[in-house]
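The complex is shown incomplete by one protein chain, all other protein chains being positioned as in the whole.
Showing chain A:
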Amino acid sequence: MNYCNLITIFAFINLLVSIPHGYSNYVETKAGQFFSSGHTNNWAVLVCTSRFWFNYRHVANTLSVYRSVKRLGIPDSHIVLMLADDMACNYRNPKPATVFSHKNMELNVYGDDVEVDYRGYEVTVENFLRVLTGRLPPSTPRSKRLLSDDRSNILIYLTGHGGNGFLKFQDSEEISNMELADAFEQMWQKRRYNELLFIIDTCQGASMYERFYSPNLMALASSQVGEDSLSHQPDLGIGVHLMDKYTFYLLEFLEEVHPASQANMNDLFKVCPQSQCVSTPGHRTDLFQRDPGSVLITDFFGSVRKVEITKDTINLTSPVEPPIKRSGSSDIQIESLTYVDQLPVAEIIHQQDCLEANVTRCRRKQQRTRKLNCQVVEKQTA
């Protein structure tokens, strides 16, 4: 009896010890998967390079990627959104403050809390390259900077009109594939990214990633060299084409993705085959070190926050004391403050007389003709 009891007690104690051990093993493997990608923060640079109302679809493309990226967790402070023209509040838009991606106005990708960092004439090749390489003037605000470090995964999305080896910005200038490759090399040398995903939706888009030579780059394009990317469907109410085919199917794919999904890059490569897209989407993974099958979509499109569990206690400092209000000393007479006269006519005319007297004084180099109470009369042309 005692022996049986001893065995059951022993087994019970063993069970008690092994369960947490097994559980911590499980936690460790999960934690191991958690940290396998090597990045700690996510950034996105989304650029639409086309101007004019008939290029509505390029703005809709960019905004649909913006919407997916925001929905999956990347905050506005980590997104640099560049839109070369305003479609939502354009006077030709029959529904102001909206940009639709599906016909019959089903989905408004503009939303209610969009923040555009570069808009209108600010979207230039120079500004785009400066954002990527970080060489911005010192007075640039934080929301317009790409403050990535060597553990950032960056998603770069470009759309607009392009050709073999170039992408047109605002109908007046262009960026070549060599410039883009050099910019990425500068980013690599300055350790401004951990991994970079480059997506481009233009005609002959594959030519833009042909010249990349920096490591850890993965690129996707909507069409091969010699092919045109086509637009999807027009909306008769708005009067223009709403989206491009590739980004339309990309949006449909991304709508299925949620922050915890395990979809990987191989699924992304299958988006929009030739039967749907008419053009042949291409991709390039030779510069990427990990296997695309092990790269999650949320590594680039989402922002999965890492949590560090600490077991030490931290002592908080004492709270800030509110400043003691200056005791109104009643002995000193404080004169009451007044508002300024908005249109002091007499003073303005007096100013004119002072100016004229100054001029006559300069010319004649004599005593003043009239004694005017002109205080420091600064030369207005200073």
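A few points about this structure:
We adopt the following convention: a contact is a pair of C-beta atoms (placed from the backbone, for glycine too) under 8 Å apart; a residue touches a chain by one contact, two chains touch by 3 or more; residues count from 1.
Here, contacts and distances are computed from a predicted model.
Selecting from "Two-component response regulator ARR22", "Phosphatidylinositol glycan anchor biosynthesis, class T", "Proteasome subunit alpha type" or "Dynein, axonemal, intermediate chain 2b", the unshown chain of this assembly corresponds to "Phosphatidylinositol glycan anchor biosynthesis, class T" (UniProt protein name). Screening A:Val45, A:Ala60, A:Ile79 or A:Val116 against the full complex identifies A:Val116 as the residue touching the chain left out. The residue from A:Asp149, A:Asp171 or A:Glu252 that touches the chain not shown here is A:Asp171. Across the entire complex, the residue among A:Leu147, A:Met178 or A:Ile349 in touch with the chain not shown is A:Ile349.
Take chain A: the residues that touch the chain left off the picture are 51-52, 86, 88-89, 95-98, 110-117, 119-122, 137, 139-144, 170-172, 320, 322-323, 328, 334-345, 348-349, 351-352, 355, 378, 380-382.
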